[in-house]
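Below is a slice of the complex: some chains, not all, each in place.
Chain naming follows the written order as A, B and C, and within any one chain the residues start at number 1.
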Amino acid sequence: MSRMSPELQASIDSVRADVANLHSELTRYGLVVWTGGNVSGRVPGADLFVIKPSGVDYDDLTAESMILCDLDGTVIPGSPGSDRSPSSDTAAHAYVYRNMPEVGGVVHTHSTYATAWAARGEAIPCVITAQADEFGGEIPLGPFAIIGDDSIGRGIVATLSGHRSRAVLMQNHGPFTIGRDARDAVKAAVMVEDIARTVHIARQAGEPIPIPPAAIDSLFDRYQNVYGQPTEGTD
Amino acid sequence: MSRMSPELQASIDSVRADVANLHSELTRYGLVVWTGGNVSGRVPGADLFVIKPSGVDYDDLTAESMILCDLDGTVIPGSPGSDRSPSSDTAAHAYVYRNMPEVGGVVHTHSTYATAWAARGEAIPCVITAQADEFGGEIPLGPFAIIGDDSIGRGIVATLSGHRSRAVLMQNHGPFTIGRDARDAVKAAVMVEDIARTVHIARQAGEPIPIPPAAIDSLFDRYQNVYGQPTEGTD
Amino acid sequence: MSRMSPELQASIDSVRADVANLHSELTRYGLVVWTGGNVSGRVPGADLFVIKPSGVDYDDLTAESMILCDLDGTVIPGSPGSDRSPSSDTAAHAYVYRNMPEVGGVVHTHSTYATAWAARGEAIPCVITAQADEFGGEIPLGPFAIIGDDSIGRGIVATLSGHRSRAVLMQNHGPFTIGRDARDAVKAAVMVEDIARTVHIARQAGEPIPIPPAAIDSLFDRYQNVYGQPTEGTD
């Protein structure tokens, strides 16, 4: 690994710690089982991102075991963790970082309700205000694509580019979410499952009432601009 | 912040501690995700209430970080926590305190099953004795109202004034609950979700048997007057 | 409280400790919320039983706070905990102990799925081997009865006397379970909810296959006589 500035090194270390810690939110909210699911975070100001190793227990994830990759998804030789394989979804994360420069974090899970919508190939209609707040309307469906080339990454980017939603339901597969950083993408992963569950349950007993588009716009605009603490963004 | 008597200060501190602690009941029972949901409590004998800050992690809530507001929902300048924004639902809480003097606590969540009924715009019929005990009959639906003015607060007050129920399902949004203090409102938030879930599941497999109105009255009366320890109210 | 033998005192203390500890199984398995639900245990060789106080937090239950009652449900004056009210379901527990001498423990909850069957007034058919093992066939429905006299106790005893099942679903109310001791009744409370949930979910997608009566008999017989450790009964 070529020498890097102390600033870049500190930035990488910070993203490693964040990405490692954020995985505990996936288990806290029951979005993953066994070693499934993964979080990644872009290193600000560099063509690098940090991602979970493949097939390692959630209890064993540490900042040092996270894996540093370039934007082609190639592990940076000699970096901590580089003796292990990165997540098998690394190519999809890398494709998103290469093609959506505004994205700083990506998350993938097979969370139950979101995956159930994906198995039927259905987008989630906007019938609760929390969804209007967080995703600005329906949560869209992405194409069927299998692992092994760029097709998952292409499907994510094609669906989410220019869309208000930070979550896409990849058909027969599960949700991918994006955010301005890894934490924001994890929040989207938590919220998409919560909304997928609530709307599923609402529909089991009849037809939910749609929210008028003007109200969706108003809720989305307020939430993006007003919610949360002034110095912290929207978390 | 103007000087206040030691008694009032002690009362505020006590409500701050209660409100901060009670948020852990929302996570214990899975009523909230991420930073969603909020509890507030009126300061007895003063035109003040204490509420959660906006967008702060549940793990980080402390008595000092709670925010003191007047009954217009304005943060009391110079009080602990006053450098942060209060919950984005503060205006709705304030409206309730201004218009329902008997209310000492307010809670809002997007708990799954209660929100699912709200998304369909349906009140919950009284088919289990726990609901008769706690809410004295059906749990009513409130109007569709979006954040930004008094319309949520007006909808809560219009629905619950003179109603036995301490819970209202705001259409497309979720439950708001009230109580004689913050703890009582939190209990109502826990119970409305438990009942919303049980009745939803009962209806999935056929029609539940209604409870005769005279039996509902009898159960409600007993529970309000007999249950619990003599010196502790109904908890 | 009249003087009692050291043996009886030791027996009471042992039941107090068991009953207090067993309440944690109700929260572990999510059978109760807030202060709902209750466990009692008969004192072997005496006309006494020990039950949870009314409306006390699960986190605050201790052996000393359990309440000692006679078989009419009257609190024994001067005994530890006798300054508090016993569970509001004490009369129903007492009725069972008076009328079913073989019963050493009683449990009541409003667990979600069992209560959903009760709200529809339906017994649970025997379609899984775990139900045949544990309850020897269908889990029966008891009558609608409201608190305030002996009608709940009478309904439990009328339904379970001579029945293989240790659980009854009281209509619109929830499950009551019995056992040879408090632990056995708690096990039945855990199992009735697990079975109520599994059979509910099975039926959501079609008709479950009934188990032939001869196979039910064989499973029930084996489980009562063979399962578990020789010196410990069937747990």
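The definition used in the following text is that a residue touches a chain if its C-beta (ideal position, glycine included) is under 8 Å from a C-beta of that chain, and two chains touch if they have at least 3 such contacts.
Bear in mind the structure is a predicted one, so any value in this text is a computation, not a measurement.
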item	value
Overall copies of the shared sequence [whole complex; 3 in view]	4
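Convention: only the chains that are shown with their structure count from here on.
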item	value
Fraction-based call for chain B against chain A, same above half, different below	different
Interchain centroid distance [CA atoms averaged], chain A/chain B, Å	32
Inter-centroid spacing, chain C versus chain A (mean Cα positions, whole Å)	45
Shared interface positions of chain C, touching two or more other chains	none
Residues on chain B engaged by chain C in the complex (per definition of touch)	29, 127-130, 187, 190-191, 194, 197-199, 201-202, 204-209, 211, 215, 218-219, 222, 226-230, 232, 234-235
Touching residues (chain side chain B, partner chain A) in the complex	33-36, 53-56, 84-85, 88, 110, 112-113, 115-122, 144, 146-148, 171-174, 200, 203-204
